[in-house]
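The complex appears here minus one protein chain, its other protein chains still in place.
Here the chain labels run A and B in written order, and each chain numbers its own residues starting at 1.
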């Protein structure tokens, strides 16, 4: 892999990993948890994420671009590192899988109520597999096109400018919400995905401007979230939002163009590509980490095994409720990973450099 | 690549073999275009209030005609079962465009019937809601235009009337939003069946989900001016009967642009609110019947002032009318809410306070032109 990620691609890749079905649920969750002007909470969530991004940036800086796996293997006993890899592989492939499953299940609310979801998921997994095996550089290339969906959606939202009523926002901040803490937690979850950037070190160089790209990527996510939620809050009003489960779906269904109506169907289908990147990147990360355990297996085999294996696991949760519970559980772990990985890396690097200094001193 | 090709074709084959029960081939669907809810006449001795639900679906073979299916049941869900036995087509809701409520059923609240509609993901939130002064089923069943089924005629009628700001533009989503918002009461257009046509009856006012009263169609544009922040179309008629001040006069104003501002003044701690509604209308005179000669600049200026005065009076009356019925259809509550703190608003029983508040309407009319003659 001599090709390196361009900083632009890195930024939109981060953005695309972060967004997904969450965008459809987020405004409602904000309204439920924060009440009035819940969209402001997105900014708080983003601020928290930035702290985390700084940690990852620090790993890159301190480790001088040394790959994550190398850092772990240098500083940890092999047994411990293999356990960690196994955990990461399972966790990441499950997240990739359940995210896709959630997407399919939500789609089945709109259409294909009777087609078995497993079949739809199978078609989707084929797509995931074909992209995962192409490697990160090509994933980034594909994501450039998928990014244009966002631009398209953003333009479409202008349709609602006249429907927004300022008085509907109310001047109150976070009143009438159910729980600020759980709200912050959920908002933070909406940003998850950026942590995979810790695996990008071997694929970037100085021109990729890793840290800046991360910040910009997260900024795009924040802007998209804020923009969407802001408009949805203005159009629906927070009280109505509380009752909805997928406000963005309702929102898109309102659009009526001269030659086409009820765009939610088409646009939600289009979101398949956005979710694709999220899923693919988690699978990719899982493959990367699995590669460290099974070194003699090829990427393709590992990806295939992971996707096939998690496909069967994804058959277990049956209802949207269950899928959500699974995802809640998984993301809770993922938050742990998000915080834990950079911190442990930093500790390992520091310990090592201290040790080295010590050794250097002795030599002199 | 060969492997990939296999992987691609396997699911396709699977699906072909499995067969798709989700196919909704256009011509096999009985696409409900309009649905109406009425109170059924009660059976003697029975306590259960039955509702009558009818649905209009397009007929393909006979051009431009509709098929009406109806059923009487305890709930709208029961009605559906009875529906499907009346047609060979699969009944689907995806093309639903108009929901009609009889006035008598609207008085008892509409939210129950909405549950089915809102839960069904195939129903678009842009479907119109209208109230029928009388029997909604009967209005839907009759044909008014030769070339057009009633549901389509109704749809176009609503669209046109909304364009002219005679009735408010209310679809399911806007209605539900206003039901949920505690600072405004929902409204809906109201129609009535005349001998061989459908007539606009005015604007139906709701208290929460229940129908309360209506504003007459002639006041429709006035209501739009008050209800919306800005309108760009519509017509206002001014009629001054003969009196000591002058002769009878009539003027029609075509609205180019009308803006409304609401200011709320509250004295802290008390539930006393003063609300200022100021309206600025800009328009063209399309008709003037009267003795005054509009050649004269003085008269021209006077006409504008006179219109403003009349507008103030009429809007004031309209607000008082809503206060009398304790329905905040204009949405003053939103502005009051935004002028006070959250706790104050929560402790306020707006429904009780609203009839008592002071509302002052002021209007300004700017005449852009007088047409081609003076």
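Everything that follows uses one rule, which is that a residue touches a chain if its C-beta (ideal position, glycine included) is under 8 Å from a C-beta of that chain, and two chains touch if they have at least 3 such contacts.
Note that in this section contacts and distances are computed from a predicted model.
Asker: Leaving aside the chains on screen, match the unshown one to its UniProt name from "ABC transporter ATP-binding protein", "Cyclase dehydrase", "Spore germination protein" or "cysteine desulfurase".
Answerer: In UniProt, the chain that is not shown appears as "Spore germination protein".
Asker: So which of A:62, A:109, A:180 or A:270 would be touching the chain we can't see?
Answerer: Candidates A:62, A:109, A:180 or A:270; residue touching the omitted chain: A:270.
Asker: Which one touches the absent chain: A:20, A:57, A:75 or A:123?
Answerer: The missing chain is touched by A:123.
Asker: Give me the chain B residues in contact with the hidden chain, please.
Answerer: Against the left-out chain, chain B lists 1-2, 8, 12, 15-16, 20, 22-27, 29, 31, 58, 60-61, 63-64, 92, 94-95, 97, 122, 124, 152, 155.
Asker: Spell out, residue by residue, where the missing chain touches chain A.
Answerer: Those residues of chain A that touch the unshown chain are 6, 8-9, 107, 111-112, 115, 120, 123-124, 126-127, 130-131, 134, 138-142, 144-146, 256-263, 265-266, 269-270, 272-273, 276.
Convention: only the chains that are shown with their structure count from here on.
Asker: List the residues on chain A that touch chain B in their complex, please.
Answerer: My answer: residues 36, 109-116, 119, 122-123, 126, 129-130, 165, 167-168, 170-172, 175-176, 236-237, 239-240, 242-243, 249-250, 253-254, 256, 261-262.
Asker: Along chain B, where are the residues that touch chain A in the complex?
Answerer: Contacts found on chain B: 4, 7-8, 11, 14-15, 18, 20-22, 94, 121-122, 124-126, 173, 176-177, 180-183, 229, 331, 334-335, 337-338, 341-342.
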